[in-house]
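Could you have a look at this structure, given as structure tokens, before my questions?
As you look at this complex, bear in mind that one protein chain is not there, while each of the others sits in place.
Let's look at subunit A:
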């Protein structure tokens, strides 16, 4: 599985114009991987800043569902009924538009007030998912990404190596030490360098993140690497 993942990863870094094969990813590998990355996310997405996640999960436990026949994991899927819940279509549409512009996703079809984006890193066997609205600055984001991906930048997965990395778990260090470049896909489908626009604008327009190996990002690399170094 890991070999397959690595394979996919290298294919992914191939620079192409237009959407770099996310369709391929979403069908096969994405759906297989999703379960795992979601459970890992549950542990690591909790930041001390936002306790609402804790409140949410607490509420879920406190109120078990009434019907014994239904699976406990998810609410019972009732058939859709016209006009229920009784919310004006204007309001439904408006919320849909606002939520779409904040970033994702087909498995959050009900709409959400978070901005979940997938994060991939070249060489990593699986994706991560972050809620951009949990962070207030680029630095916060880099810190979080660094923590998430530090274990993959070591050549080996030896536990000692991981501990070392955890201590200096900032993406900037990663970036300085190696040549990874954070990029993102915006609303228009273009791949941009992370950090160019004000944070707020970035949150609104970022659809997914990719930490690309500098050497692979041929077209972006020279400018990107300079910017990275300048931002220290």
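A few comments on the model shown:
Keep this in mind: a contact is a pair of C-beta atoms (placed from the backbone, for glycine too) under 8 Å apart; a residue touches a chain by one contact, two chains touch by 3 or more; residues count from 1.
To be clear about the criterion, contacts and distances are computed from a predicted model.
Per its UniProt entry, the chain excluded from the display bears the name "Protein AUXIN SIGNALING F-BOX 2", taken from "Retinoic acid receptor responder protein 1", "ATP synthase subunit b", "Protein AUXIN SIGNALING F-BOX 2" or "Large ribosomal subunit protein eL24". What subunit A contributes to its contact with the hidden chain is residues 49-52, 55-57, 59-60, 63-66, 75-76, 78, 81-91, 93-95, 97-99, 101-102, 108, 110-113, 133, 136, 198-201, 203-204.
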